[in-house]
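Data block below; observations after.
Let's look at chain A:
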Amino acid sequence: MSLIDIAFYFFAILIIASAYIVVTSKNIMYSAFALLFTFFGVAGIYVLLNADFLAITQIVIYIGGILVLIIFGVMLTNRITGVDIKTGTMSKFQIWMTAILCVIAAIGLILIFTQTNWNTALSPTKASTIEDIGTLLLTDYLIGFEIASVLLLIAIIGAALIARRKTN
Partner candidate 1 sequence: MIDEIFLSQLKQSVDLFLPETILVATFIIALIFDLIYKNSRYLIAVISIIGLVFSGIFLVNQSTSSAAIFSGMLSFDPFGNFFKILILLTTIIIVLMSVFSKELYEGGRKTGEYYILIVGMTFGMFLLAVANNLIIVYLAIETMSISSYILAGYTKEIKRASEASLKYVIFGAVSSGMMIYGISLIYGLTGSLTFDAINSAMISSDISGLTLLIAGLMIIAGIGYKISAVPFHFWTPDVYEGAPITITAYLSVASKAAGFAVLIRFLKVSFFDSTNYANDEIWTLIGTIDWQIVIAILSVLTMTLGNLVALWQTNMKRLLAYSSIAHAGYILMGVVVMTDIGVTSVLIYFFVYMIMNLGAFLVVMIIANKTGNEDIQKYNGIGHKAPFVSACMVIFLISLTGLPPTAGFIGKWAVFTAVLKSEYIWLAVVGVLNSVVSLYYYVKIFRNMYIRNFEDDSEIYEFSPGTYILLIILAVPTLIFGIYFTPLLDWAESSVKIFLGV
Partner candidate 2 sequence: MFTILGVGPLTWITFLPIVSMIILLLIPSGRDEKSKMVSHILFRWLTVLTTFLQLLLALAIYFNFDFGLTGINQQSTMQFVERVRWIEIQNLPLLGNLKIDYFVGIDGLSAPMVLLTAIVCFAASFASFGIEKGVKGYFAMYLLLDTGMMGVFVALDFFLFYVFWEVMLLPMYFLIGIWGGPRKEYAAIKFFLYTLLGSVFMLLVMIALYFAVGTFNMFDMMDPSKYDPSSILAGADTFWRYVAFAALFIGFAIKVPSVPFHTWLPDAHVEAPTPISVILAGVLLKMGTYGMLRISWPMFPDAVRYFQDYIAFVGMVSIVYGALCALGQHKVGKRDFKKLIAYSSVSHMGYVVLGMAAMNPEGMIGAIFQMFNHGIITSMLFMIVGVIYDRAHTRGLDDFGGLANKMPVYTGIMAIAFFGAIGLPGLSSFISEFLVFVGAFKTYPVLTIISGSGIILGAGYMLWTLQKVFFGKLPERWAGPWDPTGKKYKHDDLMPVEYAALVPLAIIIIYLGIYPIPITDLMNTSINHLIDFVKTTGSFAAHL
């Protein structure tokens, strides 16, 4: 087992374990902090894949931006911290069905990943992908880039609309 493999499994376990806490924790604060580790683990995987730009973005945007916002939000609205955010209860039947489905899905995915003849690329030789990404975003993927900007504008309007206090 090479060092890279060990690093991969470390990050993978980190992601799954912290994601589990995010979902199961009763305290929203704990969930938010667990999410930090999930994002961090994902960034680690990106590094292992030589996706340096993505890794940096992941840390800067998701951890530095989104997560901090979430934590601020939670802390500033003191009413949420104490609230039990789990709603309803599931019957035994539902839990079992879900478990069975998950197992089937997992087996299916494992089969897929091991059996498929993937279209693999050679391991990258470049030191950095930033330049390529930049070029592509402004040439081939120009339209995608533009759509994303409109999409974000719409999302901002929507957010403002939802947050707006009832007037009149």
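One rule holds for everything that comes next: a residue touches a chain if its C-beta (ideal position, glycine included) is under 8 Å from a C-beta of that chain, and two chains touch if they have at least 3 such contacts; residues count from 1.
How these were chosen: all candidates are chains of the complex that A comes from, given by their letters.
From a predicted model like this one, the values you see are computed outputs, not experimental measurements.
Enquirer: Any idea which of 1 or 2 touches chain A in this complex?
Expert: 1
Enquirer: Can you tell me which positions in chain A touch candidate 1 when the two form their complex?
Expert: 108, 111-112, 115-119, 121, 135, 138-144, 147-148, 150-151, 153-155, 157-158, 161-162, 166-168
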